[in-house]
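The excerpt is restricted to a subset of chains, each kept in its original location.
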Amino acid sequence: MSMRSYAPRDPHWETRVRESFAKQGAMASLGARITALNPGECTIELPFRPELSQQHGFFHAGILSAIADSAGGYAGYTLFPARTEVLTVEFKINFVAPAEGDALTASAHVIRAGRTLTVTSATVHVRRAGRDSLCALMQQTLIALSD
Amino acid sequence: MSMRSYAPRDPHWETRVRESFAKQGAMASLGARITALNPGECTIELPFRPELSQQHGFFHAGILSAIADSAGGYAGYTLFPARTEVLTVEFKINFVAPAEGDALTASAHVIRAGRTLTVTSATVHVRRAGRDSLCALMQQTLIALSD
């Protein structure tokens, strides 16, 4: 599953993506931000706070899912035409290790960009004592809707 | 897929589940609460706030996923033995309609309770103008860990 390089169809893709992300109240209230954005790729980081925890004090699986979903959605949205919206059709996520640490990084890339549907894949890593380790793997389907 | 009735293996299942939920910083900070809890079943409600929104002002898909994941996790945890913990192995969620409304309700039930793994299914409904409509369907795997 080697990474392909993708050519965006909308010259203003970056502004469009960043404006959409800025409108996501959920990302702002969690404290998430985009730390890398390229055609077909998006990385979102989220520092730990107790407000994001599950019952053992680790990051909540649902919170991990929220940033993985947004990273995938915006990775796909970089390649959408102008005047389109992105919605998540579905995703599936495996949690492969407890998300115990200082910060999460969700990195998503496009697997296939279709006219209607786009498929992305994302990994989520947790940073502890300066070291990143894999804690989740996501596979997602997006749909492009006309504005 | 008719609902079976399940007999809990731990007489203190309800206290155990409610104490675990109370420790989830994420559920408290989102504003989610358990509104129904029975052996093999859990319902979680979440009123809308702009802090939970995606870019169109609807509930964020990741936030829906967070309460669906918790509802499934606690539906399963009602049936776990004493002195065990619950972790989500994976889940998959389909978003079938935009989650535009005043409140979300995630209702989960156990499909199969095994010694190690438990499978749950959950629906998420959104309430608008007093009417509930289906917005998501989730399928989840849980693992029981000894304390």
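In this document, chain identifiers A and B correspond to the written order of the chains, with residue numbering beginning at 1 in each.
By definition in this document, a residue touches a chain if its C-beta (ideal position, glycine included) is under 8 Å from a C-beta of that chain, and two chains touch if they have at least 3 such contacts.
This structure is a prediction, so every number in the text was calculated from the model and none was measured.
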Assembly copy number, counted for this structure file with 2 shown: 4
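Please note the rule applied: only the chains that are shown with their structure count from here on.
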Intercentroid distance (Cα basis), chain B paired with chain A, Å: 22
Residues on chain B engaged by chain A in the complex (per definition of touch): 20-21, 23-29, 49-57, 60-63, 65-70, 73, 85, 87-95, 98
